[in-house]
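To start, the structure under review is shown below, and the notes come after it.
Excluded from the complex is one protein chain; the other protein chains are retained at their positions.
Labels run A and B following the written order; every chain starts at residue 1.
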Amino acid sequence: MLKMKNLSKAFLTDAIKTQALHPFDLSIEQGEFVSVIGPSGSGKTTFLNIAGLLEEHSDGLYELDGQDVAQFSDKKKSAYRNEKIGFVFQSFNLIPELNLYDNIDMPLRYRKFNRDERHARIIQALEQVGLAGRKDHYPTQLSGGQQQRVAIARAIAGTPCVILADEPTGNLDSKMAEGIMSLLKDINAAGTSIIMVTHDNEQAAQAQRIVQIKDGHLSDSPDIQKEIA
Amino acid sequence: MRDLIPILKTLKKQKIAPALLAFQIAVTFMVLVNAIYMISERSDLIARPIGVNMENTLIVVANLPSEQGDLTTQLEDDLTILKSIHGVVNAAPITGLPLEGWGLYMDFKLDPNEEDVAYGGYFGSNENLIEAFDLTLLAGENFLPSDIQKVENDGIFKSSKIIITKALAEKIYPDNWRDILGKSLYYHKEPHEVIGIVDKLQNAWNFWSALEYTVISAVQEANDTQRYVVQVESGQMASVIKAIPEKLLTHPYKQIDSIEALSEVKRRSYQEDIATNKLLTVVCICLTIIKIFGILGQAKFNISRRTKQIGTRRALGASKHQVIRYFMLENAIISTIGVCIGILAAIILNNQFVELLSLSPVPIHFLLVGAIAIILLGQIAVAYPVSQAAKISPAITTRGT
Partner (left out) sequence: MYSYYFKLALLSLRKTPLLSLLMVTMIAIGIGATMTTYTISYMMSKDPIPSKSAQLFQVQLDSMDEIYGDGKILPYTITYQDTQVLLDSDIPKYQVALSAIQQKIGHINNGHVTAKSLKVRTTTSDFFSMFETPFLYGSGWSKQDGKDAAQVAVLSKNTNDWLFDGENSVGKSFKFGAETYQVIGVLDSWNPLPKFYGLPHIAYTQPYDLFIPFNTQIKNELFTEKLVSNACWQESTDDSFSAFLASECMWVIFWVELPDKQTHDQYQTFIDNHAKEQQSLGRFKNRIYNKLVPLKQYLIDEEVVSDDSKMAVWLAVLFLIVCLLNCMSLMIAKFHAKAGEIGLRRAVGASKQDIVTQFAIELSVVGVSGGLLGLLFAQAGLLAAKQTYSYLHSGLMQMNLQLLIGTVLLALISSLVFGLYPIIRASQMQPSSQLKSL
């Protein structure tokens, strides 16, 4: 489903080349739950941005759902993000002026769904995250954990093939974090691939597979799995 | 149009900021529409034709000093001199000037014992006036030299033949204005036979409802300050203006008050309107600039405030084009609301406004054109900040602000 080959990322700043990600290979199958760990500044976020088509890679091949995304125009990338990828951010990124229903509706409106279909998807997504009764509330009326649930509902409403979660529990206390993790596992169990960036080893261990990034080097060896476990 | 509902919901939640912008647009709209309408109304007034050949008509004002003897003789001498100047088609004396702001007017009766049928302005002159002004005689005929009475003042009290304007004829005989030919108009209790009708000749006061109701009587007055109308051949204006003082100043008592084109008299007559139009134009331009800056500034701040939101939208699959469309539509909606308030206010307040400022109400089609212009202006103003917004990278969602 996701295939990266010899992929690398370098930044050019003031004529100095900084290698954010050294060339690596990675492939993730449909239905996998992969966590990406590593200390701050190691290149985790860069990896996530490339995976989520938010940034371009410098070199190598990236195929998502069978298509080479390097050639995509901005418009095509936007559409691809919308259909294939669901995002869950550390700081939720909900729109404060819209209520829960409309927040979830937001990405769906960029797609050619009719009103009934959008409605059905929103209600289903809200039910899945257990907030069906609060669709008219506004984000500021919710706790952090609930806000993150809304963000997850927004991510799954478009039935993406992969969810990219960026430290989804980073802003939450441990009890809330647990709830979010079990929700993500449920979603994964229903068949959606999840790539989760985290610096919490314990959480990372709940995934089927662990990838480590350290100083721009990505390693995907079974040793790490054991080490973390 | 997919964004329409979410935009409306967002605006409803924010309330005050978009309301302010809408209100501001409403006031701008009201001022702009009213100002531009006033400008166009004034321009229309100024553009009304006097009925005279404007390019080649020259006005000379000179004295007839009593020290030099009989005024009528002096007047005829002046006319002979003026007509002899190379490039002059014809010259005539006149008791006042179109749009001079000073003049004579009177009430007209068809029967001396009945009510007035009209009122209008008066010019006394001779048989040369039609050619000197280059007037168009529509019906009847010009004065004959033998029709002309020559007096030193109070010509208005003499019974005489007259030529009137078509507008005045139509005022008295709405069905068939030619019927007035051969009839007599009474003013100052004396009868005046209408022998001719000219197409148009404005009288002294540009603001007067009877501006185009004008009578030319066959009474030539010689005044100590005497006005002459001179028709000049095309292209000879400058040389005639130069020649007049040389020829006309025949003795030390002779003075020329002014030699100027009739267009100059007209410009002076409307100077207040012209100045007001300039002022209004400046107001409109300033207001447009302010509005553009205002929308630009507000859009910029709105967008910087919503940077993260825009990034999120981009991350969740909105294309650049969709982001642009979202904000353009948002502005268009606010502008439309503002314009609607403006139109409503214009309709509700119109009476008070009209009375307070003695304006005439703005016609509907003007409001509609104004509305479209204002909305377009808003779109133009918002275009730059929005194109900047589209450049916001979706990656800021993961990197934080």
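In this section, contacts are C-beta pairs under 8 Å (C-beta built on N, C-alpha and C of every residue); 3 or more make two chains touch, one makes a residue touch a chain.
In this text the structure is predicted, and so the values were computed from the model without any measurement.
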{"item": "Of B:49, B:69, B:112 or B:297, the residue in touch with the unshown chain", "value": "B:297"}
{"item": "Absent-chain contact - pick from B:73, B:225, B:250 or B:387", "value": "B:225"}
{"item": "Residue among B:5, B:137, B:286 or B:348 that touches the chain left out of view", "value": "B:286"}
{"item": "Where the missing chain touches subunit B, by residue", "value": "16-17, 20-21, 23-24, 27-28, 30-31, 34-35, 38, 67, 101-102, 151-154, 157, 188, 223-225, 253, 255, 257, 271-272, 275-276, 278-280, 282-283, 286-287, 290-291, 293-294, 297-298, 301-302, 304-305, 308-309, 356-359"}
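The rule is short, and it goes like this: only the chains that are shown with their structure count from here on.
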{"item": "Distance between the centres, which are taken as Cα means, of subunit B and subunit A, whole angstrom", "value": "68"}
{"item": "Subunit A residues within the subunit B interface of the complex", "value": "45, 48-49, 52, 54-55, 74-75, 78-83, 85, 87, 89-91, 93, 95-99, 102, 105-107, 109-111, 138, 154, 158, 166"}
{"item": "Subunit A-touching residues of subunit B, taken from the complex the two chains share", "value": "2-3, 6, 9-10, 13-14, 308-309, 311-322, 393-395, 397-400"}
